[in-house]
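Quick one: the structure is below, questions incoming.
The complex appears here minus one protein chain, its other protein chains still in place.
Labels run A and B following the written order; every chain starts at residue 1.
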Amino acid sequence: MRETLGVAWRDLVLPAKVPDLEVPTSIAAMGACARFSLRLPSAQARAVDQAGGFALSGGVNSAITSGGSISARLGPDEWLLIGPEEQGDALSQAIEVDLDGRFFSLVDVSHRNAAIAVAGREARAVLNAGIALDLDDAAFPPGSATRTLLGKAEIVLIRPGAECVYWVECWRSFAAYVHGFLMEAAREFGPHR
Amino acid sequence: MLLVNCPYCGARPEIEFRCGGEAHIARPVQPSALDDEAWAEHLYFRTNPKGTHAERWLHVHGCGRWFNALRDTVSDAFTASYTMGEQRPDAGKEGE
Partner (left out) sequence: MAPTTVAQPYRFAKGGRIDRTRPVHFLFNGRTIAGFAGDSVASALLANGVHLVGRSFKYHRPRGILSHGVDEPNALLDVSRGPGRRDPNNRATMVEATDGLVTRSQNHWPSLKRDIWAVNDLLAPIIVAGFYYKTFKWPRTFWHRLYEPAIRAAAGLGLAPTEDDPDRYVHRHAHCDVLVIGSGPAGLAAALAASGSGKRVIVADEQAELGGTLLHDASSTIDGESAEAWLAGALAMLRAQRNVTLLPRTTAFGYYNHNHIAMVERLVDHPAPGSTALPRERLWQVRAKQVVLATGAHERPLAFADNDRPGIMMAESIRVFLNRYAVAPGRRIVFATSGASAYQAAADAKAAGLDVTMVDTRPEAGCGVQSARLRALGIEVLTGHTVLGSVGRMKVRGLIVAPRDATDRIGSRRTIACDAVGLSGGWTPAVHLFSQSRGKPVYRDDIDAFVPGTSVQAERSAGAAKGTYDLAAALAEGWRAGAEAAGLDGTRSFAVSPPTRTGFTPARKLPTDVDASRVRAFIDFQNDVAAKDVELAVREGFESVEHVKRYTTTGMATDQGKTSNMAALGLVSDALGRPVPQVGTTTFRPPYTPVSFGAIVGQARDALFDPIRTTPLHDWAVAQGAVFEPVGLWRRARFFPKRGEDMHAAVARECRAVRSAVGIFDASTLGKIEVVGPDAAEFMNRIYTNAWAKLEPGRCRYGLMLKEDGFIFDDGVVARLARDRFHVTTTTGGAARVLAHMEDYLQTEWSNLQVYLTSVTEQWSVIAVQGPRARAVIAPLVSGMDLSQEAFPHMAVRIGKICGVPTRLFRVAFTGELGYEVNVSADHARAVWEAVYESGRTFGITPYGTEAMHVLRAERGFIVVGQDTDGTVTPEDAGLAAMIAKTKPDFVGKRSLMRPDMVAADRKQLVGLATQVPQLVLDEGAQIVADPRAPIPMKMLGHVTSSYWSTACGHSIALALVSGGCARLGQTLYATTPTGFAAVRVVEPVFFDRHGERVNGDFAHA
């Protein structure tokens, strides 16, 4: 039995890869992350500005990246917070400390989602095979994030900052579909890794 | 496919939304105080207008928020979107 010091191993739904920015499209499943769904009334968010190092100051459908973490505001009172896997417990404690005394909901969703990075100069064309949103720089600039649909699956699309790198989050049981959909859409752009 | 204006996210494709029927039908504070007829009226009867219709919409594959919108049931044109709790923008002019 694969156990480390008697602790159950973590079995990712998609094997992680490193994105390759040299090819027209690179579709790479990301490694394990710590994730939280934070719900907080918008007035409270304005008052605290940040929690546990996650910025809460961005507008709806924005993503603020700092260090290894992303704060994606998916709605007026909803954030998807993504951080390094090993800092999960520390992050949740820090958030709870920063929001102490306020009405909020912090739920660990680290294992609920899987993440796939779509990168390369044709990334937008690949995504638009299944996403009905305008992904042009003017409409979805770096620092954007939103929940939407890719084909028949709900996803969260994040453009953390870099030029042609998009981060696709989906519930883990949709990961095979989402990954397969992206690979199929990328086929016409030649070899990809 | 309609383009629906979410008050929080802006114009988004219809597939991200779910329409929740007629808006501004508040659940009675004390349903048990209503007689059967009044309760049936609340539960089942809707205006179904030809023209401007105030509707509930849920941005289910977006920000997850319910909001209200005015849509012309003939042309499908949206004239307003507003958040839950806000007054109907054309209040008093319904049915004109």
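Following the convention adopted for this analysis, a residue touches a chain if its C-beta (ideal position, glycine included) is under 8 Å from a C-beta of that chain, and two chains touch if they have at least 3 such contacts.
Keep in mind it's a predicted model, so treat the numbers as computed, not measured.
Visitor: Among A:48, A:94 or A:109, exactly one should touch the missing chain; which is it?
Guide: Considering the complete complex, A:109 is the one touching the chain left out.
Visitor: Using the document's definition of touch, tell me which of A:48, A:90, A:132 or A:164 contacts the absent chain.
Guide: A:132
Visitor: Spell out the interface residues on chain A facing the chain that's missing from view.
Guide: Residue positions of chain A that touch the missing chain: 1-3, 5-13, 32, 37, 39, 77, 103-113, 125, 128-134, 136, 139, 151-153, 171-174, 176-178, 180-181, 184-185, 187-188, 190.
Visitor: Extract the touching residues of chain B with respect to the undisplayed chain.
Guide: 1-3, 13, 18, 20, 26-27, 30-32, 34, 36, 39-40, 43, 56, 58, 60, 64-66, 75-76, 84-85
The rule is short, and it goes like this: only the chains that are shown with their structure count from here on.
Visitor: Averaging over Cα atoms per chain, report the distance between chain A and chain B in Å.
Guide: That gives a centre separation of 32 Å.
Visitor: Mind listing the chain B positions that touch chain A in their complex?
Guide: Residues 1, 8-9, 12-13, 15-16, 61-65.
Visitor: Inside the complex, what are the residues of chain A that reach chain B?
Guide: Touching chain B from chain A are residues 60-61, 74-76, 78, 132-133, 146-149, 154.
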